[in-house]
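With one protein chain removed, the remaining protein chains of the complex are shown where they sit.
Entry: chain A
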Amino acid sequence: MADSAPKPSSSVKLVLLGEAAVGKSSLVLRFVSNDFQENKEPTIGAAFLTQKCNLPTRTIKFEIWDTAGQERFASLAPMYYRNAQAALVVYDLTKPTSLIKAKHWVAELQRQASPGIVIALVGNKLDLTNDGAAGGGAAGAGACDDDDAAAAAGEDAAGDARKITTEEAKEYADEEGLLFFETSAKTGYNVTEVFTAIANAIPETSLKTNRGPGAAHGARHEQPGIDLGRQDDGASRDNCAC
């Protein structure tokens, strides 16, 4: 960060929703720690993480609520999306039911969440598809909008686990006015792009400026004794590809 004068910084509350095991926690972990591993975190209700994202003109601090996977926790979701400014609705490219669930969450957010909420639809586990294998190496290269051709080409190949075509999801996302990405938390492909796009899409007016020393902490509320030693330095690191 070469900037000498601190850029204006604001915090954005972001909530992750989606069927269990689509990779929500993995996406967050990739974004916050640039890591991929089995989730060891005991999540009660939702896990809280923070990460900063530097834009040319400002810094966005994401306050991320990663909701728990179990179906019955769904009725707690309103508690977390209530005043969220952004949402990541995740589905698994290899699991058709997960898109149905994702559509449900989109509908829920559009009806129940704050009016201006920015929603990104994210198809995860791209590495399991043929185009994922191709694009996996080029992690972070280009937004998925450029991918359409590659995706179309890959679909016919054998051994492709993809069950939801890019076109189908993209069309739906366009209809509903959602940001749309296909990602792999495993390879890291397109992950930071999602968050950057969200950061850019948050209207300037809905940003509240951070204040107070307390707000500088990046913190997770789990009991210290259970903390797996992951540093709380997420907030100070800047791995947002901007």
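Convention: a contact is a pair of C-beta atoms (placed from the backbone, for glycine too) under 8 Å apart; a residue touches a chain by one contact, two chains touch by 3 or more; residues count from 1.
Throughout what follows, contacts and distances are computed from a predicted model.
Participant: Which of the following is the UniProt-recorded protein name of the chain this complex doesn't show: "Mediator of RNA polymerase II transcription subunit 27-like", "Rab-GAP TBC domain-containing protein", "Queuine tRNA-ribosyltransferase accessory subunit 2" or "Small ribosomal subunit protein bS6m"?
Facilitator: Listed in its UniProt record, the absent chain's protein name reads "Rab-GAP TBC domain-containing protein".
Participant: Consider the whole complex, including the chain that is not shown, and state which of A:55, A:74 or A:161 touches that chain.
Facilitator: A:74
Participant: Of A:11, A:26 or A:94, which one is in contact with the hidden chain?
Facilitator: A:11
Participant: Touching the absent chain: which residues on chain A qualify?
Facilitator: On the chain A side, contact with the omitted chain comes from 11, 13, 38-46, 48, 50, 61, 63, 65, 68-70, 72-76, 78-80, 82-83, 100, 103-104, 107-108, 111-112, 210-215, 217-226, 228.
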